[in-house]
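Here's the structure, in structure tokens; my notes come after.
For this view, one protein chain was removed and the others were kept in their places.
By letter and in written order, the chains are A and B; residue numbering begins at 1 in each of them.
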Amino acid sequence: MLQSVLHAAGIQSARIEALWWVMFWVTTAVTLVVLALVVVAVRRGLAADAMDVTERSSLRRVAVGTVLTAVILLGLIGGSVITSRALASQRSADALMIEVTAYQWWWAVEYQHPEPEQRVRTANELHIPVGKTVAIKLLANDVIHSFWVPALHGKLDAIPGHEATLWLRADQAGVYRGQCAEYCGHQHAHMAFVVIAEPPDVFERWIQAQRQTAHAPATEQEQRGLHLVQRTACVMCHTIRGTAAGGRIAPDLTHFASRSTIGAGTRPRTREYLDQWIKDPQAIKPGNRMPTLGLSDADRSAIVAYLEQLR
Amino acid sequence: MKTLLAIAVLMTAIGCDRERRDFKLPNGEQLTSSTRLTSLQPGAPSTSGMKESPLEDNAYALSEGKRLYSAYNCVGCHAKGGGAIGPALMDHRWIYGSRPEQIYATIIQGRPNGMPAFGGRIPDQQVWQLVAYVQSMSGAVSQYAAPSRDDDMKVFKPENRREPPQPPVQTGHR
Partner (left out) sequence: MSRAPVIELPLTDEMLSRQSRELARTWAPARGIIGFFSEVDHKRIGMRFILTALAFFVLGGVLAALMRLQLAFPENTLIGPDLYNQLFTMHGTTMMFLFAVPVMEGLGLYFTPLLVGARTIALPRLAAFGYWIFLAGGVFLYVSFLLNIGPDNGWFSYVPLAGPEFGPGKRADTWAQLITFTEVASLVGAIVTIVTIFKYRRPGMTLDRVPMFAWAELVTSFMIIFAMPAVMLASTTLILDRLVGTHFFNQAEGGDPILYQHLFWFFGHPEVYLIFLPAQGLMSTLIQAFSSRPIVGYVWLVTALVATAFMGFGLWVHHMFTVGLPQNGSSFFTAASMMIAIPSGVQIFCWIATMWTGRVRLEPPMLFALGYFVIFIIGGMTGIMVASVPVDLQLHDTYFVVAHLHYVLIGGAVFPLFGALYYWFPKMTGRMPNRRLGMISFWLLFIGFNLTFFPMHQLGMIGMPRRVYTYLPGLGWETLNLAATAGAITMAIGALTLTVNAVYALRRGEAAAANPWQASTLEWSTSSPPPPHNFSPERVIASRDPLWDDPPGQPIVVGVRSDKREVLVTRLLDAEPDHRYHSPEPSIWPFVTAMATTFMLIWSIFSPWALVWGSIPPAIAMIFWFWPRGRSIDDETHPPEKGRPQLEAATGPA
């Protein structure tokens, strides 16, 4: 998964990366020139027996250096303003609207739609169509967080009481990792998410699948898992649409098995990691909101079996 | 120099109870199943293990209890402590007892006329956090540990500015 500023896969991050390279080369050149001057000055100073150059001509050279500095800086300021304008120009009226709410320490994702029943709720993973502008409206549920997927755009803070919108567009299909970039408490380090950019038809199929209610359990163990999910602590926090689980304070699990990570990017979603997670989430992500439950091994296996089939 | 180090080690060992952040109870076992609804029992009465509230003076636990109070929808019946469908929790009138283990039992076992039994649904540590928070609503915990105002519209005095309780009074049902 790419989480790099230097591997831009979208138009916004490409604009920023271009500006960065210009700044990189300019500043590298300036650094080398100035350090060369320092080296030469020291060597002359080491070799000198007496002062030779007058103060006036020294000051003239200082003035020249200063003017050059100012000119270079003005150029960089201009480049920066141009890029800022370009970033702001990405707004579009027919963008795909996604509302992302940052919680301690996970991301609630809701795809907007004029008809409420067409809206899709998921968590910690976004799918977006390649080539289409996406508007991500950022909200914060508790403290300040920051939504940052470096391959696609710079970051934007999610501040409680404020709404802010990030406009981006992916130009290459791929899987891009993002991470919270504003210190938000104990598990700021494990508050990641994934953005999957895919061809528009693949995206349509995905979102249609997400609109369905939860996949019904088939085997006896899976049925027992559903029974347990509804009978123990899971229902207090999680939603699984189509079952009795309607809690709203934790990630939506309706299509849990279609996602790639557990615990907001903390572990890959495999059966083994899921088992470890349910057994003791506090050992993997200490301080996070999911308590350690003390379920029996048999109960836990049934729940894992049920969750693993929620594609 | 050595005395300084010794004092430093001692202070770290003592720590400050109020500021501990425990992410799980040490014994591990969390969920409890529902227990007896009544204290009536045949034969000689046995004093069941009176549990002290382990988290009463812990600021982190009180803060978590406050968060869970909204998250688990206690506000739905008890409002923010003033009561609506359910009785008020910030006064000194208690139907089923004001001691921590009695509040614990109330939450775990449920009560007639609408209080659900949360035993088996909420792990033990979180129940004790809720117990501690409920105690703080009537001003019964240390003001230095009790939560202050929340980042919401002001509807009540923060818990750390509530008066110490009058002696709790047993009332019947409303």
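To be clear about the criterion, a contact is a pair of C-beta atoms (placed from the backbone, for glycine too) under 8 Å apart; a residue touches a chain by one contact, two chains touch by 3 or more.
Please read these numbers as outputs of a predicted model, since none were measured by experiment.
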>> I'm checking contacts with the chain that's been left out. Which of A:187, A:254, A:292 or A:309 qualifies?
In response: A:187
> In the complete assembly, which of A:15, A:224 or A:269 touches the absent chain?
Replying inline: A:15
> Out of A:61, A:231 or A:271, which is the one that touches the chain we can't see?
Replying inline: A:61
> Any idea which of A:143, A:175, A:202 or A:235 touches the chain not displayed?
Replying inline: A:143
> What residue numbers in chain B mark contact with the hidden partner chain?
Replying inline: 8, 11-12, 14-16, 18-21, 59-60, 62-63, 66, 144-145, 147-154, 157-158, 161
>> Please output the residues of chain A touching the missing chain, sorted low to high.
In response: 1, 3-6, 13, 15-16, 19-20, 23-24, 27-28, 30-31, 34-35, 37-38, 40-42, 44-46, 48-53, 55, 58-59, 61-62, 65-66, 69-70, 73, 76-77, 79-81, 83-85, 87-88, 142-144, 146, 148, 150, 153-157, 159-162, 164, 177, 179-190, 192, 265-266, 286-287
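Everything that follows uses one rule, which is that only the chains that are shown with their structure count from here on.
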> Any idea how many Å lie between the Cα centroids of chain A and chain B?
Replying inline: 37
> Of all residues in chain A, which touch chain B in the complex?
Replying inline: 160, 186, 231-233, 235-237, 249, 280, 282, 286-287, 291-295
> Okay, in this complex, where on chain B does chain A touch?
Replying inline: 21, 23-24, 28-31, 71-72, 120-123, 125-126, 151
